[in-house]
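Left out: one protein chain. Kept in place: all the others.
And then subunit A:
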């Protein structure tokens, strides 16, 4: 998730509940794997937020002002780390079906072929 070397994920909010059972995984994630994740990504601003009585989720804010929310209720810490890594590795672009697998601004180097070209 780096457009021309610039990281696109600005902020990641880790919301959890200290009472609920669905937050067990994310609480374990915050103790075990979140510090490592923070060290590996110094450019990223990671905030932990307490929301009592709600299911836990990860909120990602991208540079193109897109927000992505992933609910991590009843997940294992490894799964939460997997989702967090996925958010970090993605650009903030809208998830739509790809038109082409090759995006270019200069399609032709030697000139576009046409039937009128002599061989």
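We take it that contacts are C-beta pairs under 8 Å (C-beta built on N, C-alpha and C of every residue); 3 or more make two chains touch, one makes a residue touch a chain; residues count from 1.
Note that in this section contacts and distances are computed from a predicted model.
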*Just by its UniProt name, which of "DNAI2 protein", "26S proteasome non-ATPase regulatory subunit 2 homolog", "COQ5 protein" or "Large ribosomal subunit protein bL21m" is the chain not shown in this complex?*
"Large ribosomal subunit protein bL21m"
*Going by the touch rule given at the top, which residues of subunit A touch the chain that is not shown?*
1-5, 7-8, 78, 86, 88-91, 95-98, 101-106, 109-110
